[in-house]
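Here it is, the structure in full.
All protein chains but one are shown in place.
As written, the chains take the letters A and B, and residue 1 is the first residue of each chain.
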Amino acid sequence: MTSVAQTPLLAVRDITVRFAGLTALSEVSFDVLPGELFAIIGPNGAGKTSLFNVLSRVYRPVAGQVTFEGRDLLRLRTDQIVGAGIARTFQNLGQFPYTPVLDYLLLGRHSRMRSGIMRGGVYVGLAAAEERENRAYCLRLLALLGLEPYRDRPLGSLPFGLQKRADLARALATQPRLLLLDEPVAGMGLEESQDLAAIMLDVREQLGITQILVEHDMAMVMGIADRVLVLDFGRVIAQGTPAETQADPSVIRAYLGEEQVDANTGG
Amino acid sequence: MTLFIQLMFSGLALGSDYALIALGFTIIFKASEVINFAQGEFLLVGTFVVSTAMFSWRLGFFPAVLLGMGVTVLIGVIFERVVLRRMIGRPPFTIIMVTIGLDVLLLTAVTILVGSNSPGAPAPFDIVSAITVGGVKFGLNALASIVITILICVALYAFLRYTRYGLAMRATAIDQEAARAMGIRISTVYALAWGISGAIATIGGVFLAAGAGNPVFDVGLGQGALVAFPAIILGGLDSIPGAVVGGVVIGLVYVLTQGYEASGFLGVNFHTISPYLVMILVLLIRPYGLFGTRKVERI
Partner (left out) sequence: MSAPGPVGSSAPVAALLGLPRSSRSRALALVGAILLALIFLFGGDGWVSILDFTMVAAIAALGLNVLSGYAGQISLGIAFFMGIGAYTAAWLGGSPPQLPGDPAGLGLSFVIWLPASGIVAAFIGALIGPTALRLKGFYLGIVTLALVFIGQYLFINLRVITGGQQGRFNFPAPTIGDFSFASPNPIFGVQLTTNQCFFLPLLPLLALVAVFIANIARSRPGRAWQAVRDNETAAAIMGINLFEAKIGAFVLSSFLAGTAGALDASLSGIATPGTWSLLLSIQFIAAILIGGVASVWGSILGAAFVFAIPTALNTFSLLPQNASSTGISSGDLSAIFYGLLIIVFLLFEPAGIIGLARRIRTANQRIETRRKGGETTTATTTAVASSEREPQLDVERMDLTRRADAPQ
């Protein structure tokens, strides 16, 4: 379907990650094209989150390359990734329970703001103007995502679904060109999941932001993703459109195996 | 050469005291990931009780030590039960701070109780008694502290290795959730850790006080025990053999610099900072100590 000539936005080549002898990822390669909604799926412990941790420079791969818009991502520090145009949402929330929602979004604006200690301390003038502008931006983003009524509430006091949405808003506030969504609907009810899927489709159609999502929920992935990458035990076992991967025998095997594991450990 | 052997011996003796103090930290940290800043004052309280029991109540050395151990075990277990139990899941910062609060309390309590008339320092032998071999004086208290430390290490090893509770403690240290799932009562493990640590603190404190050669009980004992911090950092917070090795190394560094600083070019009191300088050097090279384990970031 996708044209062959199109240059990928993100190119991942032969990424291998090891922890103390344990191989978390083994020679993983894939391309993500501009505007795509790309999904990474796989059973528990397949290496999905490890892969995200490579893309956001939390884990250092022992081998391989990652290029984003022709730029070598592995040369950047963790905090420079946002500036390069990649934002990420968190799988587990609760890191910032006391932060008010609006301040949380402003954290997303951090890399687009300039004030340091001196400017911030003096406040009057440059810092005040910058705060005003970015607050306005975040407030509109909150309004767009229906989070306005909660702007001063500490994140930890919100229901889980709204926290996830606030986290997505924070990632969008960075004005990314690539959005990494780490299990965006995990722990959500059906209705909340559908809301979020709708937002993701809007983000792609209306903002043209490329998205990679790591997800457990097969039904959701198959419904909205353009292409799917399937990981198992740190290896790529299949890659293609949802229909293609669903029919792939190795994928079916991996998932059947997972169900047995799930049954043994009780979920 | 005689001076060197003398210093090596004193260093080993002091190092064994530090090893005991360091063990106290490590046991608590391994079991519950709590850094007990008040460990130094546990030493102080224990030694004060022993001292009072010996000199005011005329108890013998051994009953007095048992009494001291009883008090520190009790304080440790009560503090764990009443305060720390409620702080599970709070950030490490908060937990360290709460033990600093306990540190202030214990230190001040002992300061007030001692008042202006200090009791004598407790020791198993007279502080000047020693065996002299080839011009080197082997103090009996120093010898005793080395022997006792070795005995405690062996006992601790046997306890962790061969008893049910020791196994429970090791399992909890590796994976608390899994240990709980296996039916281990975490609260028992915590209480045990604080109890053992409190008991060791009294023994370490008595030998530290005896080793200092000061005939009078000194309220600064807990402060002196802070040198065990470089020891546990050297060893890595979560390693029991590391604590022992770190303690001995720091003891040697302390005594050797003290012995040779008389030459003067390093100024007064250089030995008070030499353990910290060694620690900083080690941390520059290995941020998790010599035997410690690095944690993988999870997000």
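Observations, loosely collected:
Here, a residue touches a chain if its C-beta (ideal position, glycine included) is under 8 Å from a C-beta of that chain, and two chains touch if they have at least 3 such contacts.
Please read all numbers here as calculations on a predicted model, not as lab measurements.
In the complete complex, the hidden chain is touched by one of A:Leu9, A:Leu162, A:Ala238 or A:Val251, namely A:Leu162.
Only one of the listed residues, A:Glu69, A:Asp195 or A:Asp248, touches the absent chain: A:Asp195.
Between the chain not shown and the residues A:Ala11, A:Leu139, A:Ala186 or A:Met218, the one that touches is A:Leu139.
The chain not displayed touches chain B at residues 35, 83, 86-87, 90-94, 96-98, 100-105, 107-109, 111-112, 115-116, 223, 226, 229-230, 233, 237, 267-270, 272-273, 276-277, 279-280, 283-284, 287, 297-299. Residues of chain A in touch with the missing chain: 56, 58, 77-83, 88, 90, 95-100, 102-103, 106-108, 110-111, 113-117, 119-124, 127-128, 130-133, 135-137, 139-141, 143-152, 161-162, 165, 170, 172, 174-175, 191-192, 195, 198-199, 202-203, 206-207.
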